[in-house]
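Here the complex is missing a single protein chain, while all its other protein chains stay put.
== subunit A ==
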Amino acid sequence: MTSAGLHIDRVSRRFDVDGRSLLALDTVSLDAPAGSFIALIGPSGCGKSTLLRMLAGLDQPTSGELHVGGETPQALQQRGALGIAFQEASLLPWRSVESNVRFPFDVIGRMTRADRERVREMIALVGLQGFEQALPSQLSGGMRQRVAIARALVSQPQLLLLDEPFGALDQILRRSMNEELQRLWLNRPVTTVMVTHSVDEAIFLADKVVVMSGRPGRIARVVDIPFPRERPLSLLASAECRKLEAELLALMFEGGTSDRSGSRTGSERGDD
């Protein structure tokens, strides 16, 4: 399987909240070639996660269309060609590390000898050999997040979706996880869409940073990140990078009304 390009065409999404209609996304369009890394940034409630959920086929646009490599997300779902990782690692607490990484194959309902090999390989790639039989409750936050990333990549998806994957980690751990993610991604550049609140994380990882503004959610600007791969962490201290960061922050503040009500979009409510 190769990875696939992204085609988002005038997508809007409305939610009915307590009888009122709320426009969460307003005619969003975006194209990205296969094998690119997209970061979505913007204030809370700007529809980043809604967009991500639609790419995952977990939600339908009210109008407009999304295609990944010419297919709908639902078609990708049926083939097991998507991968996702959430902010809280969201591991199955009763399954071991090995069993959590294997989980996608259990749901898809087939596991070849190559798949089994791949589970072992992914655990090694994220540096968790020796912890195969550990339960999530016995792991640190960083280790749990590595399991989640291994699980997202194990089925060799054509589209990788990351919903603030390192949002719950401290700054130092986050940086080292960013570095590891870049290494994994360069190893096999799958088309990736990542939602993040961290501007420097977006600059470090992404080919394109999509700045969104809120209420209703729109794309304010798409910024190409010019730095060559493989990017060192020291890049974040460079003057060029700082300047870019300042620009992106300015875009976020001018475009996005800050989210005062604190309410989240309907799609995000499920968490405890």
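Definition applied: a residue touches a chain if its C-beta (ideal position, glycine included) is under 8 Å from a C-beta of that chain, and two chains touch if they have at least 3 such contacts; residues count from 1.
Assume contacts and distances are computed from a predicted model.
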Per UniProt record, name of the chain withheld from view ["ABC transmembrane type-1 domain-containing protein", "Glutamyl-tRNA(Gln) amidotransferase subunit A", "Carbon starvation protein A" or "Molybdenum transport system permease"]: "ABC transmembrane type-1 domain-containing protein"
Contact with the hidden chain (one of A:80, A:165 or A:216): A:80
Which residue of A:106, A:121 or A:240 touches the chain not shown here: A:106
Which of A:43, A:57 or A:165 contacts the chain that the document leaves out: A:57
Hidden partner interface residues of subunit A, rising order: 16, 53, 56-58, 77-80, 82-84, 86, 88, 90, 92-94, 103-104, 106-108, 127, 134-135, 138-140, 142-143, 155, 173, 176, 269-272
